[in-house]
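Below are the structure tokens for one structure; questions will follow.
Note that one protein chain of the assembly has been removed; the remaining protein chains are unaltered in position.
The block that comes next holds chain A.
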């Protein structure tokens, strides 16, 4: 295996030394480019956990740094089922900075913060999961209720 670029080593170190509140990213022992990520649903969103047990509201993701990272964006995917207009059934995320708007000046922590922000501000006009976005536009209250229900059901701590 080619040596891990110094930048990835530095990012990993910083993620463990100065973790972002509500976000964790831990590399696999056998592949330091593959991270197990958890993101807490933001407060006042349907993805928020409860104050009392069983809490919940914790979403699991996987993150992979391709060989030419940071020149190409990391690949991120939700592993926990989530009802969100910009996240499809396979957990793929529709987020500009993960695609065309990627910049090598971004990093793992900024990307994960963007994903957390996306949970707080769904954007049904730029959908990935078409049916979810449709329901979101037609009856927002019902959609939010469904999102809450899914959070309770799937996003266990």
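Just so we're on the same page, a contact is a pair of C-beta atoms (placed from the backbone, for glycine too) under 8 Å apart; a residue touches a chain by one contact, two chains touch by 3 or more; residues count from 1.
Following the convention adopted for this analysis, contacts and distances are computed from a predicted model.
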item	value
Choices "Phospholipid/glycerol acyltransferase domain-containing protein", "Mediator of RNA polymerase II transcription subunit 20", "TRAF-type zinc finger protein" or "Anaphase-promoting complex subunit 11" - which one is the UniProt name of the chain not shown	"TRAF-type zinc finger protein"
Listed residues A:5, A:22 or A:91, member touching the removed chain	A:5
Contacts of chain A with the absent chain, listed as residue ranges	2-3, 5-7, 10-11, 68, 70-72, 100-101, 103-105, 107
